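Just passing along the structure, written as structure tokens.
Of the protein chains in this complex, all but one are displayed in their positions.
When the chains are written out, they are named A, B and C in that same order, and each has its own residue count from 1.
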Amino acid sequence: MSLKSFYALIVGAGPGTGRAAAIRFSKAYPVVLLARRAESYEETVAEIRKAGGQAIGITADMTDPAVIDATFDTIAKELPDSKLAAAIYNVNSGFLVKPFLETKPEEFQTALSGQAGGFFTFAQKTLPLLLEAVPDSPNPPSLIITGATASLKASAKFASFAAGKFALRALSQSLAREFGPQGVHVAHAIIDGLIDTPGTKGFPLKNNVEDAKIKPEAIAESYWHLHTQHRSSFTQELDLRPYSESF
Amino acid sequence: MSLKSFYALIVGAGPGTGRAAAIRFSKAYPVVLLARRAESYEETVAEIRKAGGQAIGITADMTDPAVIDATFDTIAKELPDSKLAAAIYNVNSGFLVKPFLETKPEEFQTALSGQAGGFFTFAQKTLPLLLEAVPDSPNPPSLIITGATASLKASAKFASFAAGKFALRALSQSLAREFGPQGVHVAHAIIDGLIDTPGTKGFPLKNNVEDAKIKPEAIAESYWHLHTQHRSSFTQELDLRPYSESF
Amino acid sequence: MSLKSFYALIVGAGPGTGRAAAIRFSKAYPVVLLARRAESYEETVAEIRKAGGQAIGITADMTDPAVIDATFDTIAKELPDSKLAAAIYNVNSGFLVKPFLETKPEEFQTALSGQAGGFFTFAQKTLPLLLEAVPDSPNPPSLIITGATASLKASAKFASFAAGKFALRALSQSLAREFGPQGVHVAHAIIDGLIDTPGTKGFPLKNNVEDAKIKPEAIAESYWHLHTQHRSSFTQELDLRPYSESF
Partner (left out) sequence: MSLKSFYALIVGAGPGTGRAAAIRFSKAYPVVLLARRAESYEETVAEIRKAGGQAIGITADMTDPAVIDATFDTIAKELPDSKLAAAIYNVNSGFLVKPFLETKPEEFQTALSGQAGGFFTFAQKTLPLLLEAVPDSPNPPSLIITGATASLKASAKFASFAAGKFALRALSQSLAREFGPQGVHVAHAIIDGLIDTPGTKGFPLKNNVEDAKIKPEAIAESYWHLHTQHRSSFTQELDLRPYSESF
């Protein structure tokens, strides 16, 4: 099998971490980008192709089971005989900061299901594919999850957001323990700081220092490192934050 | 106001922690016991009344919003002019241990909503009542939540159960930070061991030592201590485990 | 054996937590107060005696092995036929906040040995006595340790102080696991806030709110609760902080 017989899958492939991860992993594998809207991945797909890589973009709402099944059918058709080497769950289901008593049940449900529910479905679909790749994948098949400061600490007014992120972390920890011994590397990254994306362009920088926002390319580099770790030395969790960040 | 103008509310009032907490708090307050089935609380209500205390049992499924509203209307009618001094969330939504790939989405949803979803509703209903009690409650109005080993560690095959417990812990942490400064004590207890209930009677004891299962009365005593802590010295989280437990 | 056949020992018995713990435990047991200087405990000893309790003050530098041996000989003489029911390690070895590169090796050593070294000696002396009390002590013999915010988080410029507090926490955790199954309760309290003592009188209060400093009596009440927990339900660690504290 050639390296081209494996692919990487990124869900939440908008500008920022998703885009950077797609570009980084496209240096080794064909990449599949999933997002709710085509404009989230179109430019990235074009950029990867222009650089000589192989990229497929699929519009999909990962909370709809029928859509999910169709999505994986599409992937199987587009990349026949390819195995899944890396799956990245980088879904941003909205950053809710709100007094608890003003939070609507629907908002809470969205926060919870966007993180924990969406990942549950994604993991159930990708883990069997990752297990299939164990015997001959060039790197340990990997499931990499994007967490946040709120994965570890639930601040005031972050109840819903943190509930989703805590639950997501629980899943990633439990899956690491269940699937690690089977050869799949499940890793969770705590992104502790503002990411440098078009969306955060106007956000003020503390003390106006340089590099105070996390470069998505730097996150992608750490994700690539996680993916290429030898199976005798897996990282389950790491934090990533700007040198200038208080913590 | 007399002490009788305040009441305690226990949801998940079955045998075990819920029953013991009801009995402990009934020494100071009228208590309201909520459970999905009347047989869960009937004996306890009778026992408290026989001992001279005041107890009300209400059958309610806390995941149904209409039922919840009706429940709090009933409480207001039964205990007019009473304020809520303590609310205990002790819901057991089933202990799911299952390989991840065999877990059905419904099972995951039940685990998640039973813990995080049910508590979200409970907290939205009780926090306004607890805030009302702040000025004259004999003890800081308290919201006490029952956690488990899986609140801190997500073991293999515990993905769903741990996701619910992690999310529940996130909520309790965030609410402690938001409502603590307003005078409400939100505390989370990590119950790390088997509880001595009718349901665990047949469970084997490690090395056959005495007191290897947690006495519900001991948990209740710690809950009472949490409730009576001075507001200058609140505990947000404590663990409770048998002396003989490995951890 | 009567309750008077057991005693409690408090090291670090100055104003604040030590004094309050001595007073609280003196309601049940004769208490022995240890401090480096007599003026730290003299008033407390007098106050306990005046209230009808039994108290002994001993001046001792717990870092000097010869002094420690002499101290326990004195206790044995003063309280013959008495067993140790509770030992509290509440040593304040100075609160060092200093840029790391300006910290002298001696300052680091003092921070480390005052916390970890002093407790090592104290625990080696008291654990055999606590084990002796297991069969007939009215409450599980207890070793209670005072930690701080810096036991969990090492902030900038707190390197030395946190190193001592982290090491102290390691010891308390390991001893809980080793001696818990033998019936001794080892508990660690994270005091996360300013304590209301003569020494902090002038310290500013955030927002000028009431009860923003921890009442030593409230800490003592939690220590007493820890001591009286049933052995089926030991707490290894709890935090204590004012309701108004950010965390």
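The rule we apply is simple: a residue touches a chain if its C-beta (ideal position, glycine included) is under 8 Å from a C-beta of that chain, and two chains touch if they have at least 3 such contacts.
Everything numeric in this text was worked out from a predicted model, so none of it was measured.
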| item | value |
| --- | --- |
| For the chain not depicted, the shown chains it touches | A, C |
| Touching the absent chain when the full complex is considered, from A:Glu42, A:Glu78 or A:Glu221 | A:Glu221 |
| Contacting the left-out chain in the complete assembly, out of A:Arg24, A:Lys125, A:Arg169 or A:Lys213 | A:Lys213 |
| Sole contact to the chain not displayed, among A:Ser5, A:Ser155 or A:Gln236 | A:Gln236 |
| Among C:Arg36, C:Lys83, C:Lys165 or C:His227, residue touching the chain not depicted | C:Lys165 |
| Chain A residues that touch the omitted chain in the full complex | 140, 177, 180-181, 183, 185, 196, 211-215, 217-219, 221-222, 225, 229-247 |
| Residues of chain C in contact with the chain not shown | 65, 99-101, 103, 105, 108-109, 112, 116-117, 120-121, 123-124, 127-128, 150, 153-159, 162-171, 173-175, 177-179 |
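Definition applied: only the chains that are shown with their structure count from here on.
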| item | value |
| --- | --- |
| If a chain touches chain A and chain B alike, it appears here | none |
| Copies chain B and chain C - rotation angle from C-alpha fit, nearest 5 degrees | 180 |
| CA centroid of chain A to CA centroid of chain B, Å | 35 |
| Interchain centroid distance [CA atoms averaged], chain B/chain C, Å | 31 |
| Gap in Å, rounded to a whole number, between the CA centres of chain C and chain A | 46 |
| Where chain B touches two or more other chains, by residue | 177 |
